[in-house]
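To start, the structure itself, in structure tokens.
With one protein chain withheld, the remaining protein chains of the complex are depicted in position.
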Amino acid sequence: MSSLPTGHDQAAQGQTGFDRMAHLVIVALLCAISAAVIVTAWGFPAPMLGGSDVGAARFPLIYAVALLGLTAILLAQTLAKPVAAAVPPVEKPHYARVAIGMLLMLVNLLAIGYVGYFPSALVLLMALMFLMGQRSPVWNPVIALAVTTVIYFLFDYALNVPLPAGSLFE
Amino acid sequence: MENLQLLLGGMQTLASHPMAILLSIFGVAVGIVIGALPGLTATMGVAILLPFTFGMDAVSGLLMISGVFFGGVYGGSITAILLKIPGTPAAAATAMDGYALTLKGKAGVALGVATLSSFIGGTISVMILIFLAPVLASIALEFSASETFALACFGLSIIASISSGSLVKGLIAGFLGLLVASIGLDPMGGFPRFTGGYTELFNVPFIPVMIGLFAAAEAFKAMEGSELRADAGAKLGRLLPNGAEFRSIIGTLLRSSGLGAFIGAVPGAGSDIAAYVSYNEAKRFSRNPENFGKGELAGISACEAGANACTGGALLTMMTLGIPGDAVTAVMMGALTLQGLQPGPLLFKDHSDLVFTLFAGMLFCYVMLLVLGLGSLRFIGRVLMMPKSVLTPLILVLCIVGTYAINNSIFDIGIMLAAGVVGYFMQRWDFPASPVVLALIMGPMAESSFRRALSLSNGSYDFLWTRPITVGLLLLALVTLLLPILRQRRRSSAALTQGGAGA
């Protein structure tokens, strides 16, 4: 599925030091989640319906305990796997670009409530296209404007879903 | 045979009703578009068109709505296969094999098989609705909370069979999904769990999570690549499966259609569950189960036939019992009542002409789905020719708009984004996303029906082993869960001996 050197086939043979580290971080995260769930669920009220109900906490507790068990297996698997030297990939994935893309989405999320759908989507589209290497000064705004307008009319008028107008303009 | 005559009569009535025919074509087309867009569901499409039916005659209005319903269930598969954006939860199952085929340059045949399977599954389910409605309705009533719990367990056990790669990682993803599914009001006591005080989290934010995990995560991944300016280069290829391919899926098609129609009739179970169950059974019966998840046509066929066959089952309980099985049929029931037709046991007796005209129209809707689907695939498939640098931003904007559309909520966009980031890291470290979706579908159902069953039996756990359907489904769940574990154990021990020999 993935072209990255972490595919299952590779994993069976060994893992890079980086992968091992990542898996240990994941294990820690999963433990933290399970622990948080268990602590929170402990405070849930007792079942209201008396003896015929198990209460709000039972199922989350079962899930969290099962998750802890599975995490332990994952930890064992990770530690058991031999560490191989990293195979240098043909080309390094652009992680910085992914991070910027996520950040742009976050900015859009924060802005959309204030400025509304239209300006935020327009800017987001242009920024993302620029980020991904589409740098035409003519076509980028044209495409962005066209897409934003089409979506706006499709949702707002044809589908009757009002898109956010933005509290600044209300 | 009486029903057959009534159906033929219905077809005649329909033929003399050009308006109804036109509107049903329109409905199917609208449904496909709505289904294909992330976040917009068949329910929403039906609700949007509902007010327009007020001024129409009963047949036209209801056929238009049926068209939207059918088209909406099918439409989700198109974007799932081409872009890994499942428009509906059921299409998340289709995406597993469909997108794998697109990556191999075989998007055309994947779409073709999906369309064909939707058509066949849907047609079979309408046939079942026409000829077997009373039988299936009485079975559906047998399903009480304990049977539903067992069905949900069976559904959850499918996590084991859709975890390509590491089973442990698949199960971890599944249990994470179950934890997410327990966010919100507790189904029996109404106590808010893990909501942090946000009313927006009172209901499980299901669709935003799904859009994030699939579509947004995939878009983030697309940013890693370097050939950004170059065309995606993926070819559509031929649309229709060849003879050998068709023969290989015909058994799956029939089995999935039957399963789908049955699951659709079960109260509270819908096309998402039908898609996953059909997929699981297709894999179980397949001669090459290891191919599933890597681009197996039978996998697509199973999901689509199962999901579309649900439509007939869901309509069945609504029309025969007067009880809507899901949100879409609830809206359709509103449409029927607004037309002065009270759905329920008397509908077939008092309005049999109209009912069978509707059935004839539903069959026609499915024919149109096939025609419109196959006719437009070449055009829709061009989306693959778009440069990634335009397509990826477009997908992300659609994720935002589609997520917002579900509840008109900006909060949901945040959930989608968070799920997208988590999904990106999940696929980076080979944690599959499908188990999360499956857990979100089945988790609330499992918990609420278990606790309801316990209340129904006054606190006794007897229901787990005294009811035959429950026991059967629970055993099936156990088999489904253990099979891949055994298989993996055998494979890894084989690999170990091989590796040992090599060293």
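As written, the chains take the letters A and B, and residue 1 is the first residue of each chain.
The rule we apply is simple: a contact is a pair of C-beta atoms (placed from the backbone, for glycine too) under 8 Å apart; a residue touches a chain by one contact, two chains touch by 3 or more.
Rule of thumb we're sticking to: contacts and distances are computed from a predicted model.
Remark: of the listed names "Cytochrome c peroxidase", "Tripartite tricarboxylate transporter substrate binding protein", "YciI family protein" or "Membrane spanning protein", the one matching the undisplayed chain in UniProt is "Tripartite tricarboxylate transporter substrate binding protein".
Considering the whole complex, the residue from B:V331, B:L370, B:V397 or B:L440 that touches the absent chain is B:V331. Note that of B:L7, B:I21 or B:V46, the residue touching the chain absent from this view is B:V46.
Here the missing chain is touched by one residue of B:I323, B:L374, B:A418 or B:L483, and it is B:I323. Across B:G108, B:P192, B:P289 or B:G423, the residue that sits in touch with the chain not pictured is B:P192. As for the chain not pictured, it touches subunit B at residues 43-44, 46-48, 50-51, 54, 141-145, 184-185, 187-190, 192, 199-200, 202-203, 267-268, 317, 321-324, 327-328, 330-331, 334, 337-340, 342-346, 407-409, 448, 452, 455-456, 458. Within the entire complex, the positions of subunit A that touch the omitted partner chain are 45, 48-49, 52, 116, 118-119, 122, 145, 152, 162, 165-166, 168-170.
To be clear about the criterion, only the chains that are shown with their structure count from here on.
Between subunit A and subunit B, the centres computed from C-alpha atoms are 23 Å apart.
If you check the complex, the residues on subunit B that touch subunit A are 34, 40, 44-45, 48, 100, 164-166, 168-169, 171-172, 175-176, 178-179, 182, 186, 188-189, 191, 193-194, 216, 219-221, 223-226, 228-229, 294, 387-390, 392-394, 396-398, 400-401, 404-405, 408, 410, 413-414, 417, 420-421, 424, 427-430, 447, 450-451, 454-455, 457-459, 495.
By the touch rule above, subunit A contacts subunit B in their complex via residues 1-2, 4, 6-8, 11-12, 19, 22-23, 26, 30, 33, 37, 40-41, 44-45, 47-56, 59-60, 63-64, 66-67, 70-71, 73-74, 77, 91, 93-95, 97-98, 101-102, 105-106, 108-109, 112-113, 117, 121, 124-125, 128-129, 131-134, 143, 147-148, 151, 155, 159-164.
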